[in-house]
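Just one protein chain is left out here, and the rest sit where they should.
Naming follows writing order (A, B and C), and every chain is counted from residue 1.
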Amino acid sequence: MATHRFHPTRYFNVIGTAEPCLRIADGDTVVTDTIDASGLDAREVAVGDRPNPMTGPFFVEGAEPGDTLAVRIDRLTPSRATGWTYSPLAFTVLDPDAIPDRPPTERAVWDIDVKAGTARLREPPKGLEAFAPPLQPMIGCFGVAPARGQALLTATSANNGGNMDYRLFAPGTTVWLPVSVPGALFYLGDGHACQGDGEIVGTGIETSFEMEVTFRVLKRTITWPRGETAEDIFAVGNARPLDQALQHATTEMLRWLGEDYGLEPRAASHLMGQVVRYDVGNVFDPAYTVACRIAKRWLTER
Amino acid sequence: MATHRFHPTRYFNVIGTAEPCLRIADGDTVVTDTIDASGLDAREVAVGDRPNPMTGPFFVEGAEPGDTLAVRIDRLTPSRATGWTYSPLAFTVLDPDAIPDRPPTERAVWDIDVKAGTARLREPPKGLEAFAPPLQPMIGCFGVAPARGQALLTATSANNGGNMDYRLFAPGTTVWLPVSVPGALFYLGDGHACQGDGEIVGTGIETSFEMEVTFRVLKRTITWPRGETAEDIFAVGNARPLDQALQHATTEMLRWLGEDYGLEPRAASHLMGQVVRYDVGNVFDPAYTVACRIAKRWLTER
Amino acid sequence: MATHRFHPTRYFNVIGTAEPCLRIADGDTVVTDTIDASGLDAREVAVGDRPNPMTGPFFVEGAEPGDTLAVRIDRLTPSRATGWTYSPLAFTVLDPDAIPDRPPTERAVWDIDVKAGTARLREPPKGLEAFAPPLQPMIGCFGVAPARGQALLTATSANNGGNMDYRLFAPGTTVWLPVSVPGALFYLGDGHACQGDGEIVGTGIETSFEMEVTFRVLKRTITWPRGETAEDIFAVGNARPLDQALQHATTEMLRWLGEDYGLEPRAASHLMGQVVRYDVGNVFDPAYTVACRIAKRWLTER
Partner (left out) sequence: MATHRFHPTRYFNVIGTAEPCLRIADGDTVVTDTIDASGLDAREVAVGDRPNPMTGPFFVEGAEPGDTLAVRIDRLTPSRATGWTYSPLAFTVLDPDAIPDRPPTERAVWDIDVKAGTARLREPPKGLEAFAPPLQPMIGCFGVAPARGQALLTATSANNGGNMDYRLFAPGTTVWLPVSVPGALFYLGDGHACQGDGEIVGTGIETSFEMEVTFRVLKRTITWPRGETAEDIFAVGNARPLDQALQHATTEMLRWLGEDYGLEPRAASHLMGQVVRYDVGNVFDPAYTVACRIAKRWLTER
């Protein structure tokens, strides 16, 4: 149960089968640095490239294809006092005839006040002078190596994870990922200080982080990412259109309710029909993300 | 500010330009009965046909094309002690290769205990013996006459409302609908005692209701339904795929933030980017429903 | 087998259950006038409104719900020497970041030369001075009354037909439509002198026509429109996204191959897998259109 402090020196724009940066044991914790979505580190020096440069990959001993890697998100601490966003809404979330303006290349800067627990636009437009959303750190992009030698751009997502931009990938959540290669090869980065549903301006408040995560290898097989918070369990689907992401997530939840909670499909359907919640992750990138979520109060683990 | 008690004797399966069942004044309240999605009334007698037989239409004096009809949902009281659902998950929410069984025609019966505030499956499958979701009454289908003489099936939805199956169409919410004909011609029905997101078994807990709603005519123009609860405002889009429903909802919210909260598109985008929430309504019927929601704590009405 | 010459005096923007303009017998032919998509008649006088004002409805005696109305398109003759189009590509067919310009309200005028069999832009932009596509008249929008009292805007389409904008709805084609009301109630209009796949500028070359069609009532039931040309049979699906339109069309073709050509699903699948063709109709309006087409040379009617 060691804790490793890893200082990355190179970053990856694909999640694939690269040489591990560190080998750790099942149960170990890693504390490491991540740079922002455009490659700026804690000193705002450009040390990586877009999109979403990843720290990693971490080789978790004992993880084999067909296993599941459980990743507990222990802590996400912003490592600098500024973040940035784009300002216009993404093309993907507006009616085509209502796009307000063309995407500017300039960014808006946010001041991150860890003590106050808020972020503020440095130059707020009219009406947002007092706007200070709470810091709610989350990991935008993370995952394990996909199957068959694939290497997937960190701008997108698939069943191995990737750029899902889902708010519940936050401290206190444990995420399960399907392992396809020995050691799992885990990558992470693209931390957000805050983000609404959908990442609809194409970014959260992008900044560098110190991230702490703990790994556990489960000898079981899953198809899509799953997660657990203090209150909920959720399954995640990544695809386009949103309809298909929702199908993947719902199907994975149906399987989960059968495997761990003893619910046959008819029982699971009755339960889900009355208490399911859907959350929208990324609706900006090539694959969209939907989470199918159920409060644990409705469930009894068998 | 009269209150009218209306007892329907006929029901409608399209939302169109039918002869009004009652004429009321701006500001009036209506208390009326609705039958369930399959046409069963409070005594479980079949008095209407599928899909979603509607009570109405109510003619609201003073409502003209281009206006907005505000409908406050005052009270939704189940008028019988049983409801029903389908049991399997809908084809639309599962991966095609994971559909667990073919849709049976039989229904599951739920006992509705208004005093306890819960519903229970009369014959619960294994694992759901103790499952008693709380009563959270909502209106599944309601709307005003669409433009140009259209008559739209109550199985679907459009910018005039319809079968949206969104949980926040519940007591305490005020809904705005775009008026296309004199008097607005408001219909309602398809009450649910409870329902998860998406109406993913093809039903909520379907039962008959006594519904109380209060109307107000606003001399302003909107494009898609809008709503307000104690905590949130939301805009609703109806379309397929979900992506397009989300675009309609987001675009309507962007307009709203400009009209009522003084936010230019750039400011509105910054706000929405950090605090927006998306909710999924119906993902079962021809048009799907997405709500774009923002907490009022972030807004200052101008 | 009478031929009726009908001169319309009113036009419809919904396909629904209006009072018939003419009652005809099974086997009869109708020759009638249609106005263009914006309501201009043969003299370019505005006598109807957008979208797609329809001539009709024609009541075909003997047609009952559950039957099929066969409509043979005998002749489509432009009734004036000009047509019009919009010029920019529709938002729906371009990447959001590549939309070249905002849709102008001005129209481009085309001269229709029936003798030469071509159309020409009156004021061609640079590079199109010699561009003279052949006249290939087709019916953009037609259909029968939908079920249950629905009235559907002529801007969209459904299983009863509507604004499908498919090139093979042309002289020589016989179209089958599912009958939902006594007399079928057939409407037609929105003639195009020419049109590429998809109606991707939002119009074909829109003009007024004299149209001749012959009706026959078939005592059989279909779900989606079907058609037959000299060389092909095709089934049509209308929905969004295109994927779903394609599913409807393919499913209807599968049924058809079973009903009329004695092919069990496995045989039909083998045949379709090697020889099917997909054509794209409207990709501009709320519902898109896909045709699933098979050459008759591969089929033996049983």
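Of note:
Throughout what follows, a residue touches a chain if its C-beta (ideal position, glycine included) is under 8 Å from a C-beta of that chain, and two chains touch if they have at least 3 such contacts.
Because the structure is predicted, anything quoted here is derived from the model rather than measured.
The residue from B:T92, B:Q136, B:Q274 or B:T289 that touches the chain not shown here is B:T92. Residues 91-92, 96-97, 99, 103, 241 of chain B touch the missing chain (whole complex, contact as defined above). Seen from chain A, the chain kept out of the figure touches residues 13-14, 16, 148-153, 239-241, 244, 286. On the side of chain C, touch with the chain left out of the figure occurs at residues 85, 87-89, 92-95, 98, 100-101, 108, 119, 121, 124-128, 131, 133, 194-201, 203-205, 240-243, 246-248, 250-251, 254-255, 261-267, 269-280, 283, 288, 298, 300.
In the analysis below, only the chains that are shown with their structure count from here on.
If you average the CA atoms of chain A and of chain C, the two centres end up 47 Å from each other. With centres taken as mean Cα positions, chain B sits 33 Å from chain A. Annotation: 34 Å between the Cα-based centres of chain B and chain C. Residue positions of chain B with contacts to 2 or more other chains are 240-241.
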